[in-house]
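Comments concern the structure below.
We show some of the complex, not the whole, and keep each chain where it was.
To keep things simple, chains are lettered A and B as they appear, and every chain counts its residues starting from 1.
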Amino acid sequence: MAPMAAAAHLEDFPITRPWPVAWGDMDAFQHVNNVTYFRWFEHVRIAYFEAVGWTAAMAEGGVGPILAQTSCAFRAPLTYPDTVTLGARAVDLGDDRFTMRYRVVSGRLGTIAAEGEGRIISYDYREGRKAPLPPAIRAAIVALEGGAG
Amino acid sequence: MAPMAAAAHLEDFPITRPWPVAWGDMDAFQHVNNVTYFRWFEHVRIAYFEAVGWTAAMAEGGVGPILAQTSCAFRAPLTYPDTVTLGARAVDLGDDRFTMRYRVVSGRLGTIAAEGEGRIISYDYREGRKAPLPPAIRAAIVALEGGAG
């Protein structure tokens, strides 16, 4: 889904989504405000969860993701107008957790504007505690990331 | 609760709340962005609902408020730093609706920065249709507004 130029920066990211920069995303320094990037990360993170079936599975089984920690490194300032392409991939799969890597590529600049991470914990909302990643979700992640499992 | 200077502009508003302006509320024109005012209206609107017991009543009875329409007139531009005082009052009580009037007073400027309105509809979430204002809520609104009913 990523446009040609953005795709070159997103080869390792199985899930990508375009997103338009809004004029109102800029702050008084006339660059896109740092807070906006975390809204973008959330958008592509949820797209990833949908792609591996975790949104649907959560509704049925009560085991869903929690965002325990997140970070962003800003590489190049962004301005309106632009369309960014957001990428997400999963790494470091553990029994009850994994790390999501994000990338923001500017269509206007043709470069990486930001990179980030999120630590995702598998959580049993009914029991109120951590829970192993549901096997079907784990298998879907491994397949999506092109690994052997 | 309103500070002295703000209070003079909020005499008819039974519910008031202070709110700090954040630097990040400003946009690339270096004034508080228009969208922010509607977040502030929501804050004082919900404070009003709490004051008349509608938040609690909604949880029990399934009849709650819906925002059908809202507007804002901008009187004076705001900048960081400032603390605004938000006011809310209810007018034009109907069987299943009323209008909420908002006012935003700048502590820094000592003047009215914005005025707004919201059209509130009483809605039965279980039945999926408009419903009369619960009598206890109506009585609490009338008492709060100092009217004879």
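Criterion: a residue touches a chain if its C-beta (ideal position, glycine included) is under 8 Å from a C-beta of that chain, and two chains touch if they have at least 3 such contacts.
Keep in mind that what you see is a predicted model, and the values were worked out from it rather than measured.
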Subunit number of the complete homomer, 2 shown here = 4
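In this text, only the chains that are shown with their structure count from here on.
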Euclidean distance of C-alpha centroids - chain A vs chain B, Å | 36
For the complex, which residues does chain A have touching chain B?
-> 23-24, 26-28, 30, 33, 35, 80
